[in-house]
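Here is the structure we will look at, set down as structure tokens.
On to chain A.
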Amino acid sequence: MTWKQMFTSSVGKKLVMGFTGIFLVLFLIVHVGLNACIWAMDNGVMFNKAAHFMGANVVPRILEIGLFAGFFLHIIQGYMLEMQNRKARGTAYAVSYGNKGSKWYSRSMALLGTLLLLFLIFHIKHFWVPSRITGLEPMLIDGKEYHNLYGEMLVVFENPVIVAFYVISCISLAYHLAHGFQSAFRTIGINNPKYTTLLESVGYGFSIIVPLAFAMMPISMHLGWVN
Partner candidate 1 sequence: MLDAKIPAGPLDQKWTKYKGTVKLVNPANKRKLEIIVVGTGLAGASAAASLGELGYKVKAFCFQDSPRRAHSIAAQGGINAAKNYQNDGDSVYRLFYDTIKGGDYRAREANVHRLAEVSTNIIDQCVAQGVPFAREYGGLLSNRSFGGTQVQRTFYAAGQTGQQLLIGAYQALERQVALGNVKMYTRHEMLDVVTIDGKARGIIARDLVSGQLERHFGHAVLLCSGGYGNVFYLSTNAMGSNVTAAWKAHKKGAAFANPCFTQIHPTCIPVTGDHQSKLTLMSESLRNDGRIWVPKKQGDNRKPGDIPEDERDYYLERRYPAFGNLVPRDVASRAAKERCDAGYGVGSSKQAVYLDYAAAIERYGKTEAGKRGLGSASHDEIIAMGKEVVKEKYGNLFDMYEKITGENPYEMPMRIYPAVHYTMGGLWVDYELMTTVPGLYALGEANFSDHGANRLGASALMQGLADGYFVIPYTVGNYLADEIRTANIPTDHPAFVEAEKAVADRIAKLKGINGKQTVESFHKRLGKIMWDKCGMARNKEGLEWAIQEIRKLKAEFWSDVRVPGEINEMNPELDKANRVADFIELGELMCLDALQREESCGGHFREEHQTEDGEALRHDDKFMYVSAWELNGESNWTLHKEELNYEVVKPSQRSYK
Partner candidate 2 sequence: MEHTTINIKLKVWKQANTQSKGYFESYDVPGISTEMSFLEMFDVLNERLIAEGKEPIAFDHDCREGICGMCSMYINGKPHGPWEGTTTCQLHMRAFKDGDIIVVEPWRAAAFPVIKDLMVDRGAFDRIIQAGGYISVNTGNAVDGNALPIEKEKADNAFAAAACIGCGACVAACKNSSAMLFVSAKVSHLALLPQGAPERKQRVMNMIAQMDKEGFGACTNTGACEAACPKEISITNIARLNAEYLSASLTTA
């Protein structure tokens, strides 16, 4: 089987979704870990240092390309699968099976994903673009100049609409993960019930803790819980 055949079958496409999904989950761990530095109560020193490391060191920069590729594949493939899957139904049912057979969020991955895509666009505009392209106010730490990403966050999250938008997006992320986390592992073939049940529990835990942590960031900043 050629690589092309391997990844263009329906199972192959799902493998792409699964592997990129797991990669994005790993990214979330790094991201949430770094961002948690805002709660160091040091006026953003630790956070800005960490952000600087991510922006300046070559390893994260290479990984960042991978990250963009991962996002790109996950999004494009997701939409293509959604289209293909919708076509497979033909005529719609008058009465839907609904929640009798599955969780609503497991059936709404494309919708949740679209919300996350919207969020991603704004999120990149809010932080990535200024940090990497247009530039940010500098901040002096130990006599060295750092981008004050922390300051930028404080500015952006002054706006309650943006905070609300971020919180809603985190809820979308939570549900997307609640299904996606364990589904990704099934898709790549984990089938021993001993592991699938474990992954299910870990998945639920992950999908609550990580989005909650993310959601607390704009809230903390808006309400001045940091510093």
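Candidate entries met the following condition: all candidates are chains of the complex that A comes from, given by their letters.
By definition in this document, a contact is a pair of C-beta atoms (placed from the backbone, for glycine too) under 8 Å apart; a residue touches a chain by one contact, two chains touch by 3 or more; residues count from 1.
The structure displayed is predicted, hence computed values, not measured ones.
A.B. asks: All of these sit in the same complex as chain A, but only one touches it there. Which of 1 or 2 is it?
C.D. replies: That would be candidate 2, which touches chain A.
A.B. asks: Once bound in the complex, which stretches of chain A touch candidate 2?
C.D. replies: Checking each residue of chain A against candidate 2 gives 1, 5-6, 9-15, 81, 84-98, 100-103, 106-107, 109, 179, 182-183, 186-191, 193, 196.
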